[in-house]
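Rather than the whole complex, this shows some of its chains in their spots.
The letters A and B name the chains in turn, as written, and every chain counts its residues from 1.
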Amino acid sequence: MFYVDKRLQFPVRVETPNPVFARALQQAIGGVEGEIRVAMQYFFQACGARGNPKYRDLLMNTAAEELGHIEMLATAVALNLEGAPLSLQEEAAADPVAGAVMGGINLKNLLSAGLSAMPVDSDGVPFDMSHIYASGNIAADMGANVTAESTGRILATRLYNMTNDPGMKEMLAFLIARDTMHQNQWLAALEELGGHETVYPIPNSFPQSEENQDFSYAFLGFQRDGSEPVQGRWSEGASIDGNGTFTSRPMEPMGEEPNLGPARENSGAQAEQL
Amino acid sequence: MFYVDKRLQFPVRVETPNPVFARALQQAIGGVEGEIRVAMQYFFQACGARGNPKYRDLLMNTAAEELGHIEMLATAVALNLEGAPLSLQEEAAADPVAGAVMGGINLKNLLSAGLSAMPVDSDGVPFDMSHIYASGNIAADMGANVTAESTGRILATRLYNMTNDPGMKEMLAFLIARDTMHQNQWLAALEELGGHETVYPIPNSFPQSEENQDFSYAFLGFQRDGSEPVQGRWSEGASIDGNGTFTSRPMEPMGEEPNLGPARENSGAQAEQL
């Protein structure tokens, strides 16, 4: 279960409110690379963690941290929206960034939320919980978490580059550092699970003898002209999982032309299809 | 640009049509772990690939392969739906799996698609293109692709375990093998980009000196009782990116209690908030 402390994890201050930057920050709250996503992803992964209970702890702790990050960002959005124009007439005068206009802010932050943050992305699209990946496979989950933190850190650096506000840069420098740690943390968990040669292919509990092993380590080319596909680490040498050797070749069809036959009576098809 | 061959990449045959299994296969088409997702993800990553053009080729080729996998699965769904009951009266007689009923199939496959596949998951939820991750950062994209293929292979093994149909097992054994290769292929691309110590933290183009380095390699605990967080590879030793040393400690708030002050006039707040 969860408890709260009234204080923020890290100070949030805005020297010059900028409602266009508030719109950009919304991506870090409700975008697919944002903090709602990681908070809820770690939380649901924890709730479904089977096997060694240490991963449940690891995940639930970081979920708690990410909830605090949403809180920081939501505060930052509200502070940046102070001073946003409330009428189309005052906009030229009131707007702190020359050239930024009413149209440049996310109108829902004003119309729906009264100058506060919302669980939406920078275009006002609500976050959708289908982005919570919790597979029941601890290695796949850790990999998904590295990915989430990678795109999260990319986003945070883009936001950092977008603003000159010292308070905002300070907050983002903290969040970027946490993303550095979290990338490393989930990679460390994968290492603890045995590293590449133990972990992959995920799931490692499925016997590879049952897969069609002629195609397990073959890089296939689909160039129309039948040319050899582009070469690289993926086309020769030992496979990364250590269980095979990479080869490469152009691919030709092995199946037939599919034919579903005529449609059934009463299935709503056109008479010509029966 | 794209070309087609009328034949399938691999043979698809169904010995005993099973409409409940058709529903399960829909997850591999339109689920977040499914083939539409990887086909479109590699395609959009390719379209936005900047830098070394070999990655564009690599991605676009695999996108072409995944389009062929959707085609295979869509054929398998249609074949499994042959024999599905078209009326509530015939269900008991017509259903090939004892106990599977009209309610157990995805009704939209019948009502909307006339016994064919749809771009939806096993619960009939349409695939939503927000799941296409193409970050503009080649390393983040490759990591996202390992993740996609990991959950994809997990799904394929679950489907494999669910059916006894020889044709379906054969098709899935092929798809599982391709997922093995694709996991390895994207890991190989990450290795070619320099491996863990070069690649991470993503993006590696952001100067770490600008992040708040006190928090870059610290595993923070958020246990209510202030106890030390769970220990592991993530709490001591060199960080995975080679740029720091892991530490761990319980976290205390560093910020203040946030206070947004009174609401503005004309912002739609209640009078008591002004």
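We adopt the following convention: a residue touches a chain if its C-beta (ideal position, glycine included) is under 8 Å from a C-beta of that chain, and two chains touch if they have at least 3 such contacts.
None of the values given here were measured: they were computed from a predicted structure.
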| item | value |
| --- | --- |
| Total identical subunits in the assembly as filed, 2 in place | 6 |
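Methods note: only the chains that are shown with their structure count from here on.
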| item | value |
| --- | --- |
| For chain A paired with chain B, centre-to-centre distance based on mean C-alpha positions, whole Å | 10 |
| Complex contact set, residues of chain B against chain A | 3, 5-12, 32-33, 54, 57-58, 61-62, 64-65, 68, 71-72, 75, 78-79, 82, 86-87, 114-116, 125, 128, 130-131, 133, 135-137, 139-140, 143-144, 146-147, 150-151, 153-154, 157, 160, 170, 173-174, 176-181, 183-185, 187-189, 191-192, 196, 200-203, 206, 208, 210-224, 229-230, 232-234, 239-241, 244, 246, 251, 253-258, 260, 263-264, 266-269 |
